[in-house]
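For this view, one protein chain was removed and the others were kept in their places.
To keep things simple, chains are lettered A and B as they appear, and every chain counts its residues starting from 1.
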Amino acid sequence: MSFFDLGFAFLFVPIVVLIFIIVPKKVKPLVLLLASYILFFIASKFLIIFLLLSTLSIFIAGKKLNKIDELKTKALEKKDIDKKEIKEKFKKKKRRIVLLVILFNIIFLFIFKYLKFFTININSLLDIFKIDYNFTIIKLVAPIGISYYTLKAISYVVDVYNGKIEADNNFVRLALYLSFFPQILEGPISKYDEVADNIYNATKVTYHNFCFGYQRILFGFFKKLIIVDRLNILVKQVFNNYTSFNGLSIFIGIVSYTMLLYMEFSGTMDVVIGTGEIFGITIPENFRQPFFSKNITDFWSRWHISLGHFFKDYVFYPVSLSKPLKKITTSLRKKFSVRTSSLVAGGIALFCVWFLNGLWHGAGYTYLFFGMYHFLLIFMGNIFEPIIQSICTRLKISRTSKKYYSLQIIKTSILVFIGEMFFRADSVSQGFSMLGRMFTRLFVLSKNEFYRFGLDFYDVILIIVGLLIVLFIGILKEKNISVREEIAKKHVVVRWLIYYLLILSIIILGAYGNSYAPVDPIYADF
Amino acid sequence: MERLIEILEELNPDVDYKTCEDLVDGRHLDSLTILSLISEIEDEFDVEIPTVEIIPANFNSAKSIMALIEKLQEE
Partner (left out) sequence: MKNFIKSIIFCIILVVLLTVSIYFLIPQNNIRKYNFLNILDYEILEEEDNTIDVLFVGDSLVYSSVSPMEIWNNFGFTSFDCSTPAQLTETAHEYIKIAIERQHPKVIFLEANILFRDPAKRTDERKIKDLYDRYSIFDKYHDNWKDYLSYGKRINPTKGYYYINRTNKAKKNNYMEDKKVREKIPDINIEYFNKIIDLCNSNDIQLILFGVPSMKSWTYAKDQKANEIANEYNLTFIDFNVNNMLDIDWENETKDEGSHLNYKGAKKVSQYLGNYLFENNLVENHKEDPSYDDWNKAYNKYERLIEFN
């Protein structure tokens, strides 16, 4: 399934909107929930049972945690007691429940996503030790979006545990939070307090929201049909036949792949957020002009934002501020500066974040490598930061100047391109050999070097113009100008002209039909 | 308050902490810096900052960080 199916945006959504409008207010959340389950069922059939199990597990856990809190308050009201001991006791109880629920949800994720990778590795391990036994490799088709809703489920129970939010007594609201149909396939992994009420309390579809929502959806289609499905041809050619391309072509290939990934994922988010917008539901953004980042840390706060937040809140801080690591930090404080002493705890936490981030993207060594690559970049960046700072002061280089910022953007982008190259490569060694070719055979021209990209002149022009339009909108956004608001202010003739241009360009210039193979949704497999 | 601003300036001198209202949202403080900041604050003000409190709203300005410290000191 893909949100770029015409059937989703122009059949499914309108039908849901129509039913949503005519039913009484009380039933509206149920309509959304039903729509979500129907969509899930269309894509994954009876695997929907796992979504229901997850929902049920966090619902019960939330209630249990609430109950324990009530009991705790009661227990604390008694006099002549050791408050600390009681608090500890209840905290332990709560922790046990949370761990149990997390485990329960992770097990499904593990079985569906990692079992195959795991058994393959066990088998090769057995081979090394000459043990003549092999486990059967089972490859299961996972329920759609399991990587996304599992993280949402975890964030909910942990937030309840921490007292950040109250446990939900309303099953429909919680179920909707976990399964709201635009978000089910590729996220964003919104937190409960960001969206749950918002979705549950959606009441009407206004003309304004309807138009704005569909504009956003169309923009997503623009990215996908004009840019992504064209770039795909080039990317496939370069990655599948990299040994026959020179370094320059490989560089073009990896830039194209990163652009493809960005356009595909952010385009899907346009459809997701636009669909939410139709119902008046604000889904937090998942991208914020990632290619204006000054370093890799900055990049990850602009690219797949919701995943970064998840890891920061539920892995980075809990790990780095855990008791054993805190002890290390305090003992180092006696000898080193603040920054240096936090590096150990921070480094370990960062390692965990990026190990899990790699693993989350998929069971494979390329993904783990991708995670470790970013870990190293961010960690090194932090180690060298003071050194760069002092060099810049000494050489009187202004770190806030435009020139410096542009150089930072270029550096960060190239590092990202290389990371995504490993992400796309079939194996880590393919990644390295592509990297090697980029340095050793940069300009060695072979026969039909550029013809073999598989794109004709018009395709190239369209890709470049498409990217420039997206870039232009991005620059305006960086300056806090909303293009859509600007367009909305224009005279109706200009406004409609822009819309017609957008629609017609998608229909006529889109890369679909017999001569193009569409890209499958990349992020849906993670 | 002055002590807090000193700490902040030591960690990242490029920001004017008296006026800045988006330390986290504007990405002037990255997560590793926040980590250093926390350990420094815990040392200096003798409080313990639980992970739940590490949200942008509490760290977006020197004022809000101070408010957090005061709140924790009271507890």
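Quick note on the criterion: a contact is a pair of C-beta atoms (placed from the backbone, for glycine too) under 8 Å apart; a residue touches a chain by one contact, two chains touch by 3 or more.
These numbers were taken from a predicted model, which means no experiment stands behind them.
Every shown chain touched by the omitted chain in the complete complex is listed here: A.
For the chain left out of this panel, the touching residue among A:F10, A:F336 or A:Y500 is A:Y500. Only one of A:I22, A:V141, A:I387 or A:I508 touches the chain withheld from this view, namely A:I508. With the whole complex as reference, residues 207, 233, 236-237, 454, 456, 458, 496, 499-500, 503-504, 507-510, 512-517 of subunit A touch the missing chain.
The definition used in the following text is that only the chains that are shown with their structure count from here on.
Here subunit B touches subunit A in the complex through residues 7, 10-11, 14, 27, 30-33, 35-36, 38-40, 43, 49-52, 54, going by the rule given at the top.
Across the complex, subunit A meets subunit B through its residues 162-164, 297-298, 301, 312-313, 316-318, 320-321, 326, 329-330, 333, 338-339, 341-343, 345-346, 349-350, 382, 399-400.
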